[in-house]
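Every protein chain of the complex appears in place save one, which is left out.
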Amino acid sequence: MRREAPAAEIKTVEQRLHDLGFKTGRLEGTEITLIGVYGDITTLPKGEIEELPGVEQLIPISRAYKRAAQKGAPEKPIYQTVKIGNLVCGGDELAFISGPCSVESETQITEAANLVKEAGADALRGGVVKYRSSPYSGWEGLGASSGEALKKGLQLIVKAARAVGLPTVVEILDQADVPLYEDTGVDCLQIGEPNSKNQALLNRLRDTKLPVIHKRGNSLDTEAYLLWVERMMSSGKENVILCERGIASSNRYTRNTLDVGSIAAFRYQLSGLPIAVDSSHATGIRDLVHPATLAGIMAGASVVLVEAHPNPLIAKSDGHQGLFREQLKALVAASRAAWTLRRQLDGGYLPTAALEKAYFERMPDDRKRFFDKS
Amino acid sequence: MRREAPAAEIKTVEQRLHDLGFKTGRLEGTEITLIGVYGDITTLPKGEIEELPGVEQLIPISRAYKRAAQKGAPEKPIYQTVKIGNLVCGGDELAFISGPCSVESETQITEAANLVKEAGADALRGGVVKYRSSPYSGWEGLGASSGEALKKGLQLIVKAARAVGLPTVVEILDQADVPLYEDTGVDCLQIGEPNSKNQALLNRLRDTKLPVIHKRGNSLDTEAYLLWVERMMSSGKENVILCERGIASSNRYTRNTLDVGSIAAFRYQLSGLPIAVDSSHATGIRDLVHPATLAGIMAGASVVLVEAHPNPLIAKSDGHQGLFREQLKALVAASRAAWTLRRQLDGGYLPTAALEKAYFERMPDDRKRFFDKS
Amino acid sequence: MRREAPAAEIKTVEQRLHDLGFKTGRLEGTEITLIGVYGDITTLPKGEIEELPGVEQLIPISRAYKRAAQKGAPEKPIYQTVKIGNLVCGGDELAFISGPCSVESETQITEAANLVKEAGADALRGGVVKYRSSPYSGWEGLGASSGEALKKGLQLIVKAARAVGLPTVVEILDQADVPLYEDTGVDCLQIGEPNSKNQALLNRLRDTKLPVIHKRGNSLDTEAYLLWVERMMSSGKENVILCERGIASSNRYTRNTLDVGSIAAFRYQLSGLPIAVDSSHATGIRDLVHPATLAGIMAGASVVLVEAHPNPLIAKSDGHQGLFREQLKALVAASRAAWTLRRQLDGGYLPTAALEKAYFERMPDDRKRFFDKS
Partner (left out) sequence: MRREAPAAEIKTVEQRLHDLGFKTGRLEGTEITLIGVYGDITTLPKGEIEELPGVEQLIPISRAYKRAAQKGAPEKPIYQTVKIGNLVCGGDELAFISGPCSVESETQITEAANLVKEAGADALRGGVVKYRSSPYSGWEGLGASSGEALKKGLQLIVKAARAVGLPTVVEILDQADVPLYEDTGVDCLQIGEPNSKNQALLNRLRDTKLPVIHKRGNSLDTEAYLLWVERMMSSGKENVILCERGIASSNRYTRNTLDVGSIAAFRYQLSGLPIAVDSSHATGIRDLVHPATLAGIMAGASVVLVEAHPNPLIAKSDGHQGLFREQLKALVAASRAAWTLRRQLDGGYLPTAALEKAYFERMPDDRKRFFDKS
């Protein structure tokens, strides 16, 4: 409530809340009064309450992304796995997904599939319809022209991946295309950054059985992003993978700013979902993909998404961030070594919740020892 | 080219460019060599060229958003108008568009239409399907449940607006709904901020005859936004209105940061399209909508978009930023006064291009006078 | 308190707060418990309390920048004036301050003073020691080399300004130089953006009688900035002027992003101090200074700070954003016209606090009318 709110206003707010079926409590201070609202506040008409005379602000306490949220205690987090074909993400092993930015031809995607397999990765990615920041780029993917072209493009990547025994991850841009992706045997859908807040698309994906990698919008706060993820999950869908791919900041050097703090927050505080790190888009610079990926794994990622191409020098899109064959091989090996180390170090990770009780009890003694003689 | 690039590499880059049909020029420095590429660089395979050995970077010079771009000289800019029904945007008069965040019932939108009309505004806005940051908000608009509900909702706002002689602006979220909007008589489509980079939706809107207000994504740079606007225009569509509604920054107090510098850049440097300012979303604070709107007009906006509601205290969405009747009336009047002043002041606006020649000629004298005795 | 906090922990937190001399209240919900703390929370050992077992977070309610804060009610704001020499800032007239980025020679600053005077501005600005983003720029101001040089430079600008009857505003970089500025007759000190959080400098300025224009750091939130301003004021200093000069965002086109929403918030919600708008640094583009300045005035600024130079083409620093003589003259006239209009429009500005009671009383009726039949 506002500082100057008279008793009548406070009473009215409480009455209105009772009318709406909520229980309330009251905290009266010398300057302001707080009114607590109990129960399921997702049904609270926030706009209305905030407008009642004397109301200063509404402060939400419980997390609104119930399904995407971590369900265990800090000392005993509970993690969930998501399967892409037979590949388990978020489990005991690192899931490494790689491939070209876009499917360019049958030969190209076939060689790419071989390259990804030989490098030791676990799944093949590749776009059949592509985002382009300019409408004049001249290339929006093999499948951009028609439904038939899209179908053919999807078949190419599925065929190439199956030939080497890998599942596929393909980006989807249009909700109308979901059945086509399902029917051609794509194993996982990807929501790109530009569609991270595309409500119509997310609503549609509630109903697919395919797992979805949902990339974080580059201006979404850590928890605001989880609310958009929650949209797909709100009707019961569970097989969703988080993906940090860099956020906007005032930084200019890298294409985006890889937010490892949020990866760590997802893993160690907020969520039980598997987390992917996409350093290709986060840095936009080929030679930084390697160290940034390792950083993402140490921060908490269990899935890696990187672009690689049989010859990135002739890639039709994003070639400057696509890895060369030798680089991919080195990165898969390095990533698995980093994963093994993190899994081992996680055993020694000590959340505050496991320690603070003891320090709390020592506080009077410590305070006396530190400050009474100073 | 890189500092250490040998002559052979330079030669190769030039050869490749010639093969691709481009003419080139060469600038050789003590440290680096620049190669200029002439012609229509939108067809340049940038990825490939950047990857050629020795190439340091590609620096684009000409603007890639040809249709959205300002076509006149700095001293003689050319501005284009866009009609929403009979309302001319970007012309001699300010276009003031207002209405509730969402259409909530027939009575509510009818009263809203009256309120908007009586306040002196020129068009009615209102959403029938709404974005919500949480899937549990309990309200996604009258039209969220089905195509039939959407149709009914659209009819409500069109009817209410026509009764008072106003055209309508309604947000669209799903490309599949375009015919429904067209058929029910909506006068202008709006692309919301979350869909600013929704490629499938933008591609679809190339084909509608309705004007489109395209809100700027909150992490899009000034010119990157114009490239997304260009997407709709690239096949010939012309009736598009720019809209600045606040960008993301490290600021916390306001919901977003209203970027008047970009409004000024659109108006005085980059584009000939009409520019709308949406201070409701830019500030998210009812009491800041008034001054921020006036700021937007002085910076160069010719269209105003603000939320108002017959009783924002009971609005189902965004009530905290909806204006009260009295506030809307005051803002319409203030906005028209600001517009009149800016139109008048624009006569005295002096772009650098109109002056620098004279100062250039004075440079030797000025330099001598200022610095030779100091 | 945390969701799972046992009664003993809650008790302990309350006990600790009582020990510290605070009164508390308690709000018990089905999921969490809130403990209210009453009294002067600036003395609260926040770190300690946040660490007590079971404590989820501390939510501050009262504003911590008491002296910089607005002291009136929303309907009756109280504004304070600050004098620079005889120039009253924040009063009935707009204060227009202009001059070159740096004092370059006696002739240059003399001509600049004349130019500023003739354009109709009210004070002369000019740096004698300059920030430079590169140490190799070759120019850090006339006064950069020694105390003697600084003194001489300060004397030059003071002399030039006094000759035309204008007061002076000069940036200070080093706390050791305060006496020199005071003794040479400078009328107002300026803290540049890079020093916005320079604690040693701000502490030192508590003791000067000169007014200070304190530029906002480009990553400081609206209210965090007011806390840094409060630092100077905390011992009783009152003559401080706020200055918005653009903040960092992901925008690239302009040098910074002019935050008119914060200007409006300072003016209409948060503070009674005069507010300056500096569009030269906010945009970094000469041709945008004019519209951006007008936007700042309409948002709430009562002081204008812009760079101008007798011939910006030969300015030693920041010439690309310095106005030409003709542009300055046009901008002074336009700014005064905008100021007059805003003063007049402010009479019709209606804060929510003046209206919401009536709408609150209409809520039951409005709700019935809008929603009972829908």
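Here the chain labels run A, B and C in written order, and each chain numbers its own residues starting at 1.
The rule we apply is simple: a residue touches a chain if its C-beta (ideal position, glycine included) is under 8 Å from a C-beta of that chain, and two chains touch if they have at least 3 such contacts.
Please read all numbers here as calculations on a predicted model, not as lab measurements.
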By the document's definition of touch, the residue of C:D187, C:D318 or C:D366 touching the omitted chain is C:D318
Which of C:L227, C:A333 or C:A354 touches the missing chain? It is C:L227
Across A:S98, A:S249 or A:S317, the one contacting the chain not displayed is A:S249
Where chain A meets the chain that is not shown, the residues are 74, 104-108, 111, 219, 221-223, 246-254, 256-265, 267-269, 282-283, 285-288, 290-292, 294-300, 310-314, 324, 326-327, 330, 333-334, 337-338, 341-342, 344-345, 348-352, 355-356, 359-360, 362-363, 366-367, 369-371, 373-374
Where chain C meets the left-out chain, the residues are 42-43, 45, 47-48, 50-52, 64, 131-138, 140, 173-176, 194-195, 197-200, 217-219, 224, 227-228, 230-231, 234, 248, 250, 312-320
On chain B, the omitted chain is touched by residues 3-4, 12, 23, 25-32, 34-39, 48, 51-53, 56, 59, 61-62, 73, 218-219, 248-250, 252, 356-357, 359-360, 363
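What we mean here is this: only the chains that are shown with their structure count from here on.
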CA centroids of chain B and chain C: separation to the nearest Å works out as 28
CA centroids of chain A and chain C: separation to the nearest Å works out as 37
Flagged in chain B as touching 2+ other chains are 219, 248, 250, 312-314
